[in-house]
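Remarks on the structure that follows.
The complex appears here minus one protein chain, its other protein chains still in place.
As written, the chains take the letters A, B and C, and residue 1 is the first residue of each chain.
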Amino acid sequence: MRRMFLLPLAAALASCSTSPSTGMGTAGDHRGESAADMQRITAVLKANMHERGQAKMSRIELDDAQRLCNQYADNPPAEQAKRMEEAQLKAIAFPSGSLIGDWKAGEKIAQSGRGMTWSDKPGTAGGSCYNCHQISPKEEAFGTIGPSLAGFGKVRGNRPEIQRYVYGKLYNAKAYNACSQMPRFGHSGTLTEQQIKDLTALLLDPASPVNQ
Amino acid sequence: MDNERRSLLKAAGAVTAVLVAGLLKPLTALAAWNKEAFGAKTPAAAMKGIGVADAAPSKDLVIDAPEIAENGAVVPIEIASAIAGTRSIAVLVDKNPFPLVGRFDFSGGALPFVKLNVKIGETSDVRVIAEAGGKHYVATKNIKVTIGGCGG
Amino acid sequence: MAAGPMKMRATALGGVTDIRVLMAHPMETGQRKGPDGKIVPPHFIQNLTVKVNGATVVEAQISQAVSRNPVFSFRVKGGTKGDKVEVSWYDNQGEANRTEATVA
Partner (left out) sequence: MKPTAAAAALALALAFAPASAQRSPYADYQRMTAENAPIELYELSGEEAWKHKQGPKNASLEQCDLGQGPGVLKGAYAGLPRYFADADRVMDLETRLVYCMTTLQGRSREDATKRVFGNADKPSEIEVLSAYVAGESHGMPMRPGTSHTKEKAAYELGRELFYHRAGPWDFSCASCHGEPGKRIRMSELPALNTAKDAQPLMATWPAYRVSTSSFVTLQWRMNDCYRQMRMPEPAFGSDIPVALITYMTVNAQGVVYRGPAIKR
């Protein structure tokens, strides 16, 4: 079973060493790509795509995390997953001081499904959070690709370690689950430090509707 | 739906008219478009604009519409009145900037029935008013408008 | 689609004639911005008339809140195969169109 955001903090942190599995490939045909497959598929993409707006051709190139997940059909061996998570965690730029921003701004970011596509202006991104997660109980139109985050901070409080976990997960979900389906919002340059703080507040601020 | 649309395509005698911009004014004078009622910004003002002072709730006025709409740009609504002598049906969406959507006057053998697609900006009551024997009757149905898709 | 084509089907069944009519029309509200950032002017059907064998059976006034490419269904008591049904519309920019069908 996929490791989820919902797990209690201690369990979530401890589970970094267990093997992630995404539950993908229900049709049984998600078989993973050899290095040669990956090169060939990347070549097909290069030959049949063109850049448009901010979506440059460099987006086709794979990084280490993508290579690992493609190779193992999102289910890499535990040891390799752990090494990948550690490397991703190291690359997170944690700001000093409080990680709690403005939950109201966070709600707007969570609502927006825009950003990073060829039809979006660069630098105006939302987090697409409601596309996949239940968050504020006031928003009924939420997706179910990711776990529900309703009451997230109510259950966990907002101690500095929890703030750090939430900020880190938003910044780079692959630091906690090597083949998480969640985009790496900070790592990819989608969201700014302030936006990630605002989303952290949406989940953890006791005044946020998420925790009412 | 399948049979309907196939038969529509194949229907004998179905013709497509050519658009004649501005030239095809009806020979008989049209009932003028009720600017006051359609320009009204509240359901009460719109109702006043079409001469409705008081409307009694009626179970014989039936609105068939989905309770929840995936997209507010197209919300199908079917209205039928079983009130004897129904001469007209008006449709309002309470929370739209201009609530009055339309008014249908029936004569000859027309049954007091209409099916159409309407735009609903946000979750709202749809209010239908029928006129029969000089009296007005009302039915409402709440339709929830939600967000689907990736939102990008 | 821009204002233009119409399509109609009229079917008599069990003593009632079912009329379904489709009309291509933008039904612009006058509140939407176009790709150039300018408000798209309102453009919508205001009047709709249904006639059977030349006699008016439905006379409607409608607003910009009817969805784009309107589809209407009406019902008329009686009617037999071969009856002529005519639907015409008239919009706020002075455009008009009409279509006819024979009851099948």
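Basically, a contact is a pair of C-beta atoms (placed from the backbone, for glycine too) under 8 Å apart; a residue touches a chain by one contact, two chains touch by 3 or more.
Note that the structure is a prediction, hence the values are computed from the model and not measured.
Under the touch definition stated at the start, the shown chains contacted by the missing one in the entire complex are A, B, C. Panel shows subunit B; residues 1-6, 8-9, 16, 64-71, 73-76, 78, 115-117, 146-152 of it touch the chain omitted from the view. Taking the complete complex into account, residues 23-27, 29-30, 33, 37-38, 41-42, 44-45, 47-52, 55-57, 59-62, 65-66, 69-70, 73-74, 113, 116-119, 130-132, 140-145, 174, 181, 183-184, 188-190 of subunit A touch the chain not shown. For subunit C, the residues touching the chain absent from view are 1-2, 5, 7, 13, 22-24, 26, 67-71, 73.
Note that in this section only the chains that are shown with their structure count from here on.
Chain contacts here run in a simple line, from one end chain through to the other with no loop closing. Legend note: the chain whose CA centroid lies nearest the centroid of all displayed protein CA atoms is B. Taking each chain's centre as the average of its CA atoms, subunit A and subunit C sit 49 Å apart.
Mean C-alpha positions place subunit A and subunit B at a centre distance of 45 Å. Centre-to-centre spacing of subunit B and subunit C amounts to 12 Å, using the average Cα coordinate of each chain. Multi-chain contact residues, meaning those touching two or more other chains, do not occur anywhere in subunit A. Subunit B has no residue in contact with two or more other chains.
Only residues 3-11, 16, 20, 29, 31, 46-47, 49-50, 52, 55-68, 70-79, 88, 90, 92, 94-102, 104 of subunit C touch subunit B when the two sit together in their complex. Of all residues in subunit A, only 111-115, 117, 119-120, 128, 130-131, 140-141 touch subunit B in the complex they form.
The part of subunit B that touches subunit C in the complex is made up of residues 4, 7-8, 11-17, 19-26, 30-31, 33-34, 38, 73-75, 78, 93, 96-98, 100-111, 113-119.
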